[in-house]
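I'd like to ask you about the structure that follows.
Only a single protein chain was left out; the remaining protein chains are all shown in position.
Naming follows writing order (A, B and C), and every chain is counted from residue 1.
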Amino acid sequence: MTVEAQFEKLERPTVPELDAILGVPFKVLDDGFVRVIDYMGNDASIVQAARVSYGKGTKKIHQDRGLIRYLMRHRHTTPFEMCEIKLHVRVPMDTWRQWIRHRTANVNEYSTRYSIAIEAAYQTAPDQWRLQASGNRQGSAGFADEALGRRLSEREAVLHQLARDVYNERLEAGIAREQARKDLPLSTYTEAYWKIDLHNLLHFLELRMAENAQWEIRQYASIIGNEIVRRWCPLTWEAFLDYRLHAISFSRLELDIIQKLTVGQVNEAIASAIQSGLLPEDFQPGAELKRNREREELEQKLRQLGLPIPWEAAIKK
Amino acid sequence: MTVEAQFEKLERPTVPELDAILGVPFKVLDDGFVRVIDYMGNDASIVQAARVSYGKGTKKIHQDRGLIRYLMRHRHTTPFEMCEIKLHVRVPMDTWRQWIRHRTANVNEYSTRYSIAIEAAYQTAPDQWRLQASGNRQGSAGFADEALGRRLSEREAVLHQLARDVYNERLEAGIAREQARKDLPLSTYTEAYWKIDLHNLLHFLELRMAENAQWEIRQYASIIGNEIVRRWCPLTWEAFLDYRLHAISFSRLELDIIQKLTVGQVNEAIASAIQSGLLPEDFQPGAELKRNREREELEQKLRQLGLPIPWEAAIKK
Amino acid sequence: MTVEAQFEKLERPTVPELDAILGVPFKVLDDGFVRVIDYMGNDASIVQAARVSYGKGTKKIHQDRGLIRYLMRHRHTTPFEMCEIKLHVRVPMDTWRQWIRHRTANVNEYSTRYSIAIEAAYQTAPDQWRLQASGNRQGSAGFADEALGRRLSEREAVLHQLARDVYNERLEAGIAREQARKDLPLSTYTEAYWKIDLHNLLHFLELRMAENAQWEIRQYASIIGNEIVRRWCPLTWEAFLDYRLHAISFSRLELDIIQKLTVGQVNEAIASAIQSGLLPEDFQPGAELKRNREREELEQKLRQLGLPIPWEAAIKK
Partner (left out) sequence: MTVEAQFEKLERPTVPELDAILGVPFKVLDDGFVRVIDYMGNDASIVQAARVSYGKGTKKIHQDRGLIRYLMRHRHTTPFEMCEIKLHVRVPMDTWRQWIRHRTANVNEYSTRYSIAIEAAYQTAPDQWRLQASGNRQGSAGFADEALGRRLSEREAVLHQLARDVYNERLEAGIAREQARKDLPLSTYTEAYWKIDLHNLLHFLELRMAENAQWEIRQYASIIGNEIVRRWCPLTWEAFLDYRLHAISFSRLELDIIQKLTVGQVNEAIASAIQSGLLPEDFQPGAELKRNREREELEQKLRQLGLPIPWEAAIKK
């Protein structure tokens, strides 16, 4: 059989659900957006690429969904790189500084050397001022009260106005755009074309949809995941939620302690925790425990599994 | 104006010339091929991305062709990353070993762990045996004569047959595919999906279409360039030929010598060449010169520009 | 305080345990090796980089070990990129084809265009021929018997000899090295300098030390991990074993079923398994079950945790 006879002419894979929203912006924050400009491939492209690797022998055994779930579960990541998406986003520079740390994407950003900066800054409503978390140095917890919030938003408006005035004064005085921009606030919006393959996009979403991601970038990530990837590659999105976003990893020590608990070896579990430093060497049931971040993480997992926390159980004795 | 009102729904950019050959294999070597599986973007997408960077101010000044040529000339590479292509290729493993050194692509290769190796090896016809170049340690020059060529091709056939027999014997004896394959010749064909953005593809083509690239990979690169990229992004392809593939770079020293030659300062040009080590310190017109690779490269450039080679001119005096 | 006064002159970080083996080859397979050529940084460099991110405020709270373990547990990967290592390796090309798929390393490989191919191929001893696994399309299981092993090794020797003879004949006939090499067996050894940062090296090790990695590359990965990284960054290596290599991830469904089992809701656990497709809709205790890869993986995890497999328990009723 000749090479020519072996292959038929192809049509490009399309996704009607995604075509339906192509170019349409999803609003994010007060003046930001995400919209899809173009894409390459779909769930079937992942299967197709995987089957090149696995050859024809396995063709009939798997169905598409099963194969995609297998690939996701076992971190066979290269087939997911065979899909690509291009977004047009509008984001505060502060958020963009986090976004751009993902180095595996292609980027064209709006240039404030060439053009006048976008005349919009991300404004904080009075009820959106978040308080510093006490337990977590990088998080926030709860909101400022109404009076404080209003005062902060007013001060913000004053600062935004002065910053924009100073920027405009410089431009009017003939100062180069590349220098005039130097004191724009980080809240100033920027725009970019951002192109990334599906594997790296999922990695971005795993980190930026997580609870400890900053609230602002989480809004963007959630839209990209729930509105865009879900439409684009629904089988992959389902597998991602099951095996990545909502999966939990247990360390060697955690597995050891859980094994002991499921067969009722409470003392042995405590001994493991002492040996690995989760509990003090002189641990006594009922004693006050110093904070230990890894132990607290384990306790949360045990609670989630419905298992007793052995040192608390011990305390209760 | 609301965000929603600002943007219209988009259609995906398409390239009818490329759609016409989608999936159709271009034959390469005796049993290899390249075929386009999918693509994202076109010449207009490059312009679109560049204009995000440059903002609206420059929109009317440039025409597309002029902007693409400007971007190529000044190595503004990011807009070219906004186009992506996915190829299905069939390549001898020997050639694939060079190909895969380009790390910026996404790859899914046929797995000989999962599946039986492709039953085809790249065969050399009697008139295709190339002789070792004498001046260039890594090149070839001219062909073996007919009798020698025939003898080498016969021996090749014997080796291919034995290698395939041994492979089959192992499989029949129940040996794992992952081990049975270990002695396949490098000429065995493999297949892969290969996905890459246009910027990195052009870099691949610049290196692999070059004269000093190995003949086999040059066949693939030429097909990809002349048959595929030319159809896909014709303005970019034209600019690439003008400013990259057929451009020549002149070093600081070469510029210095050319400057002197264009104003007739032959002795000063020779002095520069001596000072920089291209000519010996005791250079005498008419004396035999030791080989010097950099000087030979300069001589070739001077000839191409129609300029005299000053030390040869000197010799002739 | 001036900038100059703020910083003291530094010495380069060193690791005496690694310095002691610098350049010394660890033997792998019959004729391969791995040796360390150079390195940058150590466990303290990871801490140092992390503390730039976290600023001075957290400096006293953490001790180095705790911080490294925290970074590893929460996949804060960038500080691990601050260490770099350069290895010189000698590997069969067959194994190298897998190795080179890790794209984030820097590579200089021995060139058989410039030089005559290394005169060594990886030879299989009679007792090392592995049988194809039946359950796993890409694995091996057990060894061929002695008589078969001897026969296969003999045939291998014949093939290696012919391949080398043909290669030498071509060289003697003046054929270009770049073409003469085309039928070398994949078992031919190659050499390379391979430079990679610690984060990407750990990713390589996680995949290539895994049980389902091919035996040959696992030998290399184990040496790099157990002999080199363990000496170089012992705190990181310990954390990697605990939180990565010996950790297990549980999917959303698996967590759901385990939660039910730990509180004794066997029927609810079975219902979850039916709903998610792990068990057939008409599941009856005692009925024969069709194979389902995801269910089998879950069963293995349940056994490891000492939990009952509900559908087997049901069967036993």
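We adopt the following convention: a residue touches a chain if its C-beta (ideal position, glycine included) is under 8 Å from a C-beta of that chain, and two chains touch if they have at least 3 such contacts.
Quick caveat: nothing in here was measured; it's all calculated off a predicted structure.
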| item | value |
| --- | --- |
| Touch criterion as defined above, residue of A:Leu162, A:Ala210, A:Val263 or A:Ala287 at the omitted chain | A:Leu162 |
| Touch criterion as defined above, residue of C:Ser115, C:Asn168, C:Asn212 or C:Gln275 at the omitted chain | C:Ser115 |
| Residue among B:Val24, B:Leu148 or B:Ile258 touching the omitted chain | B:Ile258 |
| Option touching the unshown chain, where B:Ala125, B:Val158 or B:Ala247 are the choices | B:Ala247 |
| Absent-chain interface as seen on subunit C, which is shown | 3-4, 6-14, 19, 21-25, 27, 31, 33, 35, 37-41, 45, 48-50, 52-58, 78-79, 81-82, 84, 86, 88, 106-111, 114-116, 191-193, 195, 197 |
| Contacts of subunit B with the absent chain, listed as residue ranges | 54, 57-58, 69-70, 73, 137, 241-243, 246-253, 255, 258-259, 262-263, 293-294, 297, 304-307 |
| Contact set of subunit A toward the excluded chain (per top definition) | 92-94, 97, 100-101, 103-104, 107, 111, 113-114, 121-122, 124, 129-133, 137-141, 144, 148, 152, 155-156, 158-160, 162-163, 166, 169-170, 173-179, 181-187, 214 |
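Here is the rule we go by: only the chains that are shown with their structure count from here on.
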| item | value |
| --- | --- |
| Per-chain Cα centre nearest the global Cα centre, belonging to chain | C |
| Geometric centre distance via CA averages, subunit B-subunit A, whole Å | 37 |
| Distance between the centres, which are taken as Cα means, of subunit C and subunit B, whole angstrom | 32 |
| Per-residue multi-chain contacts in subunit B, two or more chains | 107, 111, 114 |
